[in-house]
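Complex shown without one protein chain; remaining protein chains in place.
After this line comes chain A, so read on.
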Amino acid sequence: MKKVPIAPRPGWQAFAESVGFQFHTIDNEPYWDESAYYQFSLAQIEDDLEAPTEQLHQMALDLIPDILRSEQQLSQLGIPEQFWDAVKESWQRAEPHLYGRMDFAYDGKGPAKLLELNYDTPTSLYETGFFQWVWLEDQQMRGVLPEGADQFNSLQDKLEQAFAELPLPRPFYFSSVTESQEDKGTVDYLMDIALQSGLDSRYIQLEQIGDIDGQLVDLEGYPILGLFKLYPWEFMLQEEFASTILSSDTRFLEPLWKLLLSNKGILPLLWQKYQGHPNLLPAFFDDGKTPLSPGWVRKPLFSREGANVELVTPQGERLQQGGPYTDSGYIRQAFAPLPRFGDSYTLIGSWVVGDLAAGIGIREDNSLITKDSSRFLPHIILD
């Protein structure tokens, strides 16, 4: 694994905008960064990332029946009691799930360390599945990268297959928060793939979803029987329409049981069951108050994009990221340093579609905490 500088394609910004990538630059800061790429060997990809991703995914799924049997664990994960039965039912009915992303600290040597699972509303999907794919094709066409170069990125193929095969109600609705251009971009990409797979797909703004006698409905009052929502379950469970989740005849993507896996509390539970696994870091539930010792990271049970994460390096350097996720419990996880390439710290997001590893996306930040402003860089496989 190495980082290689490369000339950005002239005019790539205009091209990006023409294919729906409006958020390539966020608040005048580059988000998509093609001034360098990461290069992996095939063995690094297959042995160190692909295989562990599928194994960790199965380990996480295997935890679910244990959690559902344990009121203590459901409480530890901060699941509101009135939704316990609904979570159980969504698992027992084997409601299909679409995708997830696990984040790894990996430097090319030794086992990748699992930092967390983003199993409810993972983003950076379009950047990974489409734009970095096109970047490689483009750089090969220009003769800048060799024909033999490959990429660990079967994301779009696997999503298209999933939409074609999953038992989803039709029409199937896609939803995101109105104000977020980035989320709309992600949802547009998913809808695009769903349409290509033949699924009758429609968009509705999350705030426009209606409720008639407990049934979620679209703008014309027709029942929404299938809904992809790029919006955290833990938010939905607190909002005015929370009870419709129990009453509405609606199949959700991700299904409600994903609430258990998108929760940082899954990390201590994984550690309890598989202590010493080479891809796992020691992790424990935390009261959120005790001062953090050097070599530990504290994260809220529910948090996105590095918000409200606190970290003390083994050398005692303390980092804290503010944010709006202060209303849940916490976990503490052993610090695994992100590898440093030049001035940047690098994080690997490894995708799962259905139950298969589906590719990676790389994020870089100037700090040890990866955030929503962290840059996205493409990668290649070349031995």
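The working rule: a residue touches a chain if its C-beta (ideal position, glycine included) is under 8 Å from a C-beta of that chain, and two chains touch if they have at least 3 such contacts; residues count from 1.
The definition used in the following text is that contacts and distances are computed from a predicted model.
Taken from the listed names "Cytochrome c oxidase subunit 1", "Putative lipoprotein", "SDR family oxidoreductase" or "Raffinose/stachyose/melibiose transport system permease protein", the protein name that UniProt assigns to the chain not shown is "Putative lipoprotein". Between the chain not shown and the residues A:80, A:111, A:210 or A:295, the one that touches is A:210. From the options A:1, A:36, A:168 or A:230, the residue with contact to the chain not on display is A:230. In the complete complex, the residue from A:75, A:180 or A:247 that touches the missing chain is A:180.
Among A:53, A:76 or A:118, only A:118 touches the chain that is left out of the view. For the chain missing from the display, the contacting residue among A:65, A:294 or A:324 is A:324, taking the whole complex into account. From the options A:104, A:133, A:163 or A:271, the residue with contact to the unseen chain in the full assembly is A:133. Hidden from this view is one chain, which touches chain A at 18-20, 23, 26-27, 42, 45, 118, 121-123, 129-130, 133-134, 136, 150-158, 176-183, 186, 188-189, 191-192, 195-196, 206-212, 217, 220-221, 229-232, 235-236, 238-241, 244, 303-305, 307, 322-325, 359, 372-373, 381.
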